[in-house]
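This report refers to the structure that appears directly beneath it.
Apart from one protein chain that is not included, each protein chain of the complex appears where it belongs.
Up next, chain A:
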Amino acid sequence: MSPETLYQRITDYANRANPYPLYAELRENGVTRQADGSYLVGTYHEIAALLHDPRISSDSRNRADPSTVPMFRRNSQQAFIGLDDPEHDRLRRIAMRPFGPPHSPGRIDALRADITRISDGLIDEFRDKDRIDVVEDFAYPLPVTVICRLLGVPHEDMPQLRAWTNAVIAGVDVTPGKDEESRQRAGQDARAAMGEYMGDLSDKRRENPSDDMLSALVHDSGPDGRLTRAELMATGTLLLIAGHETTVNLITNGALTFLRFPDAYRLLRDKPELMPRAVEELLRYEPPVHLLPQRTPLADVEISDVTVPKGAPLILVLAAGNRDPLRFDDPDHFDPTREDNQHFGFGSGVHNCFGAPLARVEAQIALNALVPRLEDFQLSEDPPPYRRSPILRGPRHLPIERVG
């Protein structure tokens, strides 16, 4: 099929369960201009170079054609994921102070006990069940509870936040289909509501601080100063959304992959100490973020003999790079002991995932707790039903059932 339709085929929901043959086609074709004027990159070394290239912007105001930019990115205050240095760097540094080293080295490690308790509690609840939905019963509630605890979001507000998050994700969905306009509008409204919510919560924490990250963020004043209210709203919303949607996919993909490959399953059941490596391999083999749709060259850029013009939408297909045979041995094989594994699961370069250490800890603890429970279970359907998004790609449900 014509290489110009690759992006359309990748985003087509019919290919959500197995986009990997399309990614192989993409790598074969090299950098390809799509019918809609965007450029797709799926080879490892090219993606790595672009993620480290200061001429490649994450700020969509640099798009030549604003209609290629999701509505919410066109006006309101952007979070640092959508900004370039030096602004990105300033905001990320301020957000990092209450989150990790050097200023707060113990914050994530201190969450381990909490994460273990939450995870064991969830598993207890389905101990006697014969049918489980890994997403609803486990992979979703865990990271949401953890990110709310980290930020200091009260438990009772979680359903509201879930509804907003779903609308936000639907609003940035690039799957071809109807009601795009209304989906985008609903997404923008939800984001605004979430921003207001985070702004109000920050005001409360300013008056009545507790030991959460948001309280630290509003009281802290380091060398880069403090966040304005608008910056706080954008940063809080980013952390809340980025902090759980992806981790759900990672845990779910873990359960799915272990049930598909009994050898890997047995290895991890017998040697839980291999889990950190296995999580890295999951991030390579079934990454929660399949593509980064938001990059734009600030000048004409040559990528393996193709010139991508300034201002064009540049789409980096991380999940294709993760299976590039020029970079990884036997890339379509899930090998939980793989040594050389510098994957793109968390991106790379200045925007590499802020929350990676937390996501790792969560996934390692969650999967080590889940593995013994999977012993007598099998997948009820394979492939499972997928969520719509080709960007944050993962199962919507993962029904499993007791054997016999």
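Rule of thumb we're sticking to: a residue touches a chain if its C-beta (ideal position, glycine included) is under 8 Å from a C-beta of that chain, and two chains touch if they have at least 3 such contacts; residues count from 1.
Here is the rule we use: contacts and distances are computed from a predicted model.
Chemist: Tell me the UniProt name of the left-out chain, picking from "ABC transporter", "Fe-S oxidoreductase", "Glycolate oxidase iron-sulfur subunit" or "Ferredoxin".
Modeler: "Ferredoxin"
Chemist: Based on the whole complex, identify which of A:Pro86, A:Pro102 or A:Pro159 touches the chain you can't see.
Modeler: Of all options in A:Pro86, A:Pro102 or A:Pro159, contact with the hidden chain holds for A:Pro102.
Chemist: May I ask which residue of A:Thr165, A:Thr296, A:Asn322 or A:Gln364 touches the chain that does not appear here?
Modeler: Of the listed residues, the one touching the omitted chain is A:Gln364.
Chemist: For the chain left off this view, which of A:Ala24, A:Ala49 or A:Ala356 is in contact with it?
Modeler: Reading the full complex, the residue touching the unseen chain is A:Ala356.
Chemist: I need the residue numbers on chain A that touch the omitted chain, in ascending order.
Modeler: Given the touch definition above, chain A has residues 100-102, 105-106, 108-109, 273, 276-277, 280, 339-342, 346, 352, 356-358, 360-361, 364 touching the missing chain.
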